[in-house]
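Here's a slice of the assembly, chains where they normally sit.
In order of appearance the chains are A and B, and numbering begins at 1 in each one.
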Amino acid sequence: MKSHTEYLTYETKKKRELVHLTPTLEAILARASVQEGFMLVSAMHITAGVFVNDNESGLHEDIWAWLDVLAPFKRDYHHHRTGEDNGDAHLRSLLVHHEVMVPVTKGALDLGPWQQVFYAEFDGQRRKRVIVKIMGE
Amino acid sequence: MKSHTEYLTYETKKKRELVHLTPTLEAILARASVQEGFMLVSAMHITAGVFVNDNESGLHEDIWAWLDVLAPFKRDYHHHRTGEDNGDAHLRSLLVHHEVMVPVTKGALDLGPWQQVFYAEFDGQRRKRVIVKIMGE
């Protein structure tokens, strides 16, 4: 069995931003030389997410508007007693989930035609990491 | 290490429909002859989900009613500028997640007594695929 681990670092310019990861993940898979296996893509922070969906800008606007409704920025989260102001970012991480598992088949990411992997930064403008770990053969 | 991959194809009669996958997954596991490992069950589309919950029709009604509240069908999603009308289906895929990992122990799906795996179609009446990939020994 082979294993291959890389860490991606992002410091987004905006507080909230989507980063399209698929090309980066394809390059990591090429370095891993795994034909059949699983690739875990997981945010290493509790105020970020990783998800699979469409790379379509209108949809991305809808996702942000939707998160503003379901996990709104608010002043009065209890978490803010710690001095933080990112309670919404924690809830958003729970909502979209912080990780995905991508199947690897015949040496390629086995995604559907419209599936792309995104890192969702909910509290950016600081260095954040994503782990990419492949297990297979 | 063994790997085994199959693709399921569904074309649901209704736009929104739940498909109970567990018996199909058990048959795939039997063909894979894996005793210990992981089975990834992942929708290959961005308007569908895969989740684990109860096979109880009242609960399924509750899930649809809940999705109608949290990710409603609306005319005015930005995504609809592309000509699509399925913005809600994308958000529902994010909400329930598009995949699950099922543990395999002693040659069987290691699910709890009430756990069943469902494919959740949010934009059906067309051919959609689900990948089932098992890695183990």
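Just so it is clear, a contact is a pair of C-beta atoms (placed from the backbone, for glycine too) under 8 Å apart; a residue touches a chain by one contact, two chains touch by 3 or more.
Model, not experiment: these values are computed from the prediction.
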item: Homomeric assembly size (copies in this file), of which only 2 appear in place; value: 3
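Keep this in mind: only the chains that are shown with their structure count from here on.
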item: Whole-Å separation of chain centres (CA-atom averages), chain A against chain B; value: 20
item: In the complex with chain B, residue positions of chain A that touch it; value: 1, 36-38, 51-54, 56-59, 61-63, 65-66, 70, 95-97, 100-101, 103, 105, 110-115, 135-137
item: Touching residues on chain B, where the partner in the complex is chain A; value: 1, 3, 5, 38, 40, 42-46, 70-71, 77-82, 87, 90-91, 93-95, 97-99, 101, 129, 131, 133, 135
